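One protein chain is absent from this view; the other protein chains keep their places.
Up next is chain A:
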Amino acid sequence: MSLDVLSLKIEFGGGLELLFSNQRSHNVTIPSKVRRDDSTSLLPLEDGIETKPADITYLIHHLRDHLLKERSELFIENKTVRPGILVLVNDTDWELEGEGDYALRNGDEIVFISTLHGG
């Protein structure tokens, strides 16, 4: 029997924390099964709604809807992170883990780093 919720450790770096109450580290709990359209409504899933295991794409939407304090266009673009934002899954580049399709597991550490502040 899998868990109903996943507990994740989220970190922001490179100035991205400024959009999240200027706090670098957050503990976030999300449902393990989510709506396929990435809608983050906290209402219970009803019969007939298409679902999927929670992945990073869902997490990005969840962070935007429930944690982000300002200017969501600086974080999310075309259903993924904005170009220039790097993502690490348990200390590894998310490009090696399937990017947004990576299925989250309880206890995962996800890091978002902005590279947009130049030389």
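The definition used in the following text is that a contact is a pair of C-beta atoms (placed from the backbone, for glycine too) under 8 Å apart; a residue touches a chain by one contact, two chains touch by 3 or more; residues count from 1.
In this text, contacts and distances are computed from a predicted model.
For the chain that does not appear here, its UniProt entry gives the protein name "Cytoplasmic tRNA 2-thiolation protein 2", which is one of "Ubiquinone biosynthesis protein", "Geranylgeranyl transferase type-2 subunit beta", "General transcription and DNA repair factor IIH" or "Cytoplasmic tRNA 2-thiolation protein 2".
In the complete complex, the hidden chain is touched by one of A:Leu6, A:Ile56 or A:Ile113, namely A:Ile113. If you put the missing chain back, the residues of chain A touching it would be 13-15, 18, 71, 73-74, 78, 83-84, 86, 88, 91-93, 95-96, 99, 111, 113, 115-119.
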